[in-house]
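For this depiction, one protein chain was excluded, whereas all remaining protein chains were kept in their positions.
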Amino acid sequence: MTAGVAGPDRPAPVSPRAAARIVWSLKPRFSALAVVGAVGALIVVLVAIFGPLVAPYNPDAVNFNLVLAPPGTAHHLLGTDQLGRDVLSRMLYGARTTLAVGIVSTLLGTAVGLPYGMIAGYFRGPLDAVLMRIADVMLAFPFLLLAVGLAAISQPTLWTAVIALGVAQVPQIARIARAATLEVRDLEYVQAAQVNGERDLTILRRQILPNVLRPVTVQTTVAIPTAIVGASILSFLGLGVQPPTADWGGMLAQAQQYLYQAAWLGVFPGVAIFLTAFCFNLLGDGITDALNPRGRR
Amino acid sequence: MNGSDMTTEPPTLTVTGLRKTFHLPRTSGRGAVHAVAGVDLTIGRGEIVGLVGESGSGKTTVAHCVLRLLEPDVGAIALDGTDITHLSRRGLMPLRPKMHMVFQDPYSSLNPRMKVADIVAAPLRAQRQLPRRKINAEVDEMLDQVGLPLELRGRYPHELSGGQRQRVGLARSLIARPLLLVADEPTSALDVSVQAAILNQFADLQRDLGFSCLFISHNLAVVHYLCDRIAVMQRGEIVETGPREQIFRSPSHPYTRELLSATEVSP
Partner (left out) sequence: MNDNSLLRIEDLRISFRTAHGPVLAVNGVSLSLRDNEVLAVVGESGSGKTLTGLSVLGLEPPDATVTGRIWFRDEELRSASPRRLRDIRGATIAMIFQEPMTSLNPSLTVGRQVAEVVRRHQGLSWKDARSRVLDLFDLVRLPSGARHLRSYPHQLSGGMRQRVMIAMAVACDPAVLIADEPTTALDPTIQAQILSLLRDLRASLGMSILLITHDLGVVSRMADRVVVMYAGHVLEQAPTAELLSSPAHPYTTGLLGAVPQPDSNAETRRLTPIAGQVPLLRAEPTTCVFSPRCAHVTPACLTAQPALRQVTRGEAHQAACVLDRIPDPARETAPRAQAT
């Protein structure tokens, strides 16, 4: 066979320099917007992790001498709220709470939804029908209703918020996982694995999962901003994190009364929620685009 | 290759009265599809039996039932004397090494994310009986037997040509030394010159390893080249069976004759 001759479906052997060029071109192409989103999201995450360490005050420390101080007051960069608590410190701690609820609930939803969808798609038949009908029912329940229900059973806490939001994510992720599973389930190499005598679990892990991970990852990154806003909504309505724990949604709720006197109490958390969701959204879009198979070569 | 001692060894494969029906969702407008409507087939030791039919004849469904990728509705399938018709997944596990399949499409029959060596080793690894070193040795030997250079071990399917991929598929299906190999149109997707090489390789392997084979194809010329006996299938039923020369020289069923006249190559 002639060395160095490329066949119709066999690439020509490459020199190291050409190889480096090819690898470089495969780097995910992030648009400028996506980079902005990534940077923003990263900042928020860093604030959530390290913020409380550098917070000047205890977020719960009340100070009746300095109530509703405007931003720029000495020692209180962002002012104080109606109980004299430092807004900056509350914002830093609130980042942690909001992000935690948003991200953990999404991870929970993925951890449950992924195997749910894979099992439904792989085994099909009556099992699939039942699982998907249940998922449809879940889809019909807005997370608010779930949160209210949970609040009725027990005290609303951070965890009831996480569970409510997480459960609400499950059907969407399950659907995507199921669709991705169906795509590869009937391919001949999966049949070959069955003929090999591989166990179903092994087949799910080695043959099906790699194909499912990509779309599910995309969905997860897109779901995080929704969950963050959702977490804020819940605490705004008093169905999630309870005061006095610092949390952006809760801060927004309390700020309602003081809209005319101390508008900053609402502006800071509101803008923070918006920017965080926006940045995660941009990041999610960027990841979606980067993971998409590129247009024809 | 003829079957040897028929009195002590059971036939490799016995299919009796096989039926399989698919129920399509009502929305598609079609009701039940009787893919296989009563098929009887026997394959002796070391015999290559060709199953010829066109699309919709049910031949691939027969293959899937034989390999128990599907469960038959009616009828029985016996592999080496053991009834496997309604065995559970677990019950089938120990029998899996006795039968395997070569697929038509060289592109979708190999997992694109697995290396060649892993693809070929998979049947042995699934059995969990041999140590890793022994498995690797078996893989190397098998690659050599199918005519692939050992340096392809670490490559991925997309780096190989269509013919090379089919050889990998052959290696995978034969590494556990099955008694029965089901080949579903293994050369239909290949260029003419490559097809010839794969067919020759197949004939050599069968001669060396002595497995029985159910060779499925719509191409009578290919079937004539490889098979001892031929079964012709139409619309879920076998309309004629017989030794190769009998089918070609004196076909009795009109459909067989129609197929034969459609595949003549006159020099």
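So that you can tell them apart, the chains are marked A and B in the order they are listed, and the count of residues begins at 1 in each.
The definition used in the following text is that a residue touches a chain if its C-beta (ideal position, glycine included) is under 8 Å from a C-beta of that chain, and two chains touch if they have at least 3 such contacts.
None of the values given here were measured: they were computed from a predicted structure.
Participant: Taking the entire complex into account, which one of B:His64, B:Lys98 or B:Arg167 touches the absent chain?
Facilitator: Here the residue in touch with the unshown chain is B:Arg167.
Participant: Looking at the whole complex, which of B:Thr8, B:Ser88 or B:Ser261 touches the chain that is not displayed?
Facilitator: B:Ser261
Participant: Given the full complex, what residues of chain B touch the hidden partner chain?
Facilitator: Missing-chain contacts on chain B: residues 54-55, 146-149, 161, 163-164, 167, 191-197, 199-201, 204, 218-222, 224-225, 245, 248-249, 258-259, 261-267.
One rule holds for everything that comes next: only the chains that are shown with their structure count from here on.
Participant: Can you check how far apart chain A and chain B are, centre to centre, with Cα atoms defining each centre and the answer in Å?
Facilitator: 47
Participant: In the complex, go through chain A and note every residue touching chain B.
Facilitator: 7, 9-11, 187-189, 191-200, 202, 206-207, 210
Participant: Show me the residue ranges of chain B that touch chain A in the complex, using the header's touch definition.
Facilitator: 64, 67, 69, 89, 92-93, 96-97, 99-101, 103-105, 108-111, 113-114, 122-123, 126-127, 158-162, 169, 172-173
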